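First, the structure itself, so that you have it in front of you.
Every protein chain but one is kept in place in this view of the complex.
This part shows chain A:
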Amino acid sequence: MNKRYAAIWFPYLLTDQMALKQKELLGQAYALIAQERNKQMIVNVSREANKQGLRPNMSLADARITLPSLLTFKFHPQKEQKLLKAMAEWFICFTPHVAVNSPDGLFLDITGCTAWKSEEQHVEEIKAHFAGKYHVKIGIADTLGAAWAIAHYTKGQIAKPNEQLQHLLNLPPKALRLEESILQRLAKLGFHHIDSFIHIAPSTLRRRFGDEINLRIGQALGYKPEAFEPIKEPNPYEERLHCLEPIQTAKGIEIAIENLLEKLCNRLQKDDVGVRNAKLSAFRLDGKLQQISIGTNQPSIHIKHLFKLFELKIKQIEPDLGIELFIMEITKVEELPKQQETFWQVHNQTDLGEIAELLDRISIKAGKNAIRRYVPQEHHWPENSIRTATDLKEQPETEWPTHKPRPTVLLNQPELIQVTAPIPDYPPMNFTYKGEIHRITKADGPERLEQEWWLSDGKHRDYYYVEDDKGQRYWLFRSGHYDSKIAAQWFIHGFFA
């Protein structure tokens, strides 16, 4: 599928932000300046100053000549990054893939985002959001390079799929994000528009301007790859706990977990959701990361219960020199069940939640597979007659069969026994199991069970329900038909009460 990218450019990112905070700056010419060696350089200018001919990267002395009344403020690089990151997070409402393009732009991967709104509508929506606050320019194209060029050097348009070349032709070479030295050389040779050199053979261009120019042209047209590093999607249910002193003891970790759970569970409760999976990350002084995670059978916001689950795993954390930061993330949430439903025929005081919590604790220690509940399955083959229930609430679809004798203890594997059987289709007179001879006094059967041919093949079984002289009851079967030449194989499969 064709990729679609949008480039967002905030030409007056910081100055717009200042105007938002200090209304008197609105419509004024002002600039942000930074000290660079022994010169004061302009980093960002307001729209008004831009109209007067001031540009970033000018020295303040030059700017003052053009505009003596210029207001200046100090530039804080961290502020810019923070603001841009916040912008990027806002754009996640359009697409999950948002990348920061320092210093004043963003890239969005909008492939497939037009399913419910066209690209034009998206652009309008973004513009409407920023109207009166930030100046924003948007370009949309198949490649990051073309989108960037369109955002910066046109009035902002949308290049239709595979039309990025036409849009680039009239733009200056700068639109290809080339280095200053290459731009100067291009200018010297009279290449003022991209169309004047874009069709020149790549080998010739490389000889003159180096490899970068081919890379940038390729990236803009889409035949060279360009990395897109999306910002991490913020987890809505995440809490952090900074520790004043590094924590080394299990007690300290316990307090941290309790603290974090309390904060998170309060938030979860408001949203009516519960924890299914949670992860605790502990950042150690030496920079190593330690993680433990838990899962539950049912969404839960029970702090005590969740704490108990974490408590079982605290041992896995090695604090070493100490832990300075805890982050708890709820990686999976689920809607909390509406108050007790009528899923089990239970006593009034039976609380399924309490049982689910017990099973959570056991499964943390023993693994999920250790816990089983069975419901009947409509198969007559004994091994297939039950299946594991998928969750605590599952009810049997059919009644448990009781019309045929079934043992209370069933061997996982039928075991071979030695028998003395008089004639075909009669129960054996005696059998030897584990070196002990059982003399059969009473018997029922045979009950013939055929293999379920759609599941497996093999011989059928003729089951006998027998009782020996000591009153012990067994489930025996003969595998296959009676054959006068080959001795039939007999097995023991279970014990009756």
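Note that a residue touches a chain if its C-beta (ideal position, glycine included) is under 8 Å from a C-beta of that chain, and two chains touch if they have at least 3 such contacts; residues count from 1.
In this text, contacts and distances are computed from a predicted model.
Asker: I want to check something: the complex is missing a chain, and I'd like its UniProt protein name from "TctA family transporter", "General L-amino acid-binding periplasmic protein AapJ", "ImuA family protein" or "Ferritin-like domain-containing protein".
Answerer: Its record in UniProt gives the absent chain the protein name "ImuA family protein".
Asker: Tell me which of A:E163, A:E354 or A:E450 is the one touching the absent chain.
Answerer: Only one listed residue reaches the unshown chain, and that is A:E354.
Asker: Which residue among A:K288, A:R372 or A:H460 touches the omitted chain?
Answerer: Hidden-chain contact among the options goes to A:R372.
Asker: Looking at the whole complex, which of A:L285, A:L336 or A:A389 touches the chain that is not displayed?
Answerer: Only one listed residue reaches the unshown chain, and that is A:A389.
Asker: Where does chain A touch the missing chain, residue by residue?
Answerer: 344-347, 349-352, 354-355, 358-359, 361-362, 365-366, 370-376, 382, 385-386, 389, 394-396, 400-402, 405-412, 441-444, 465-467, 469-474, 494-497
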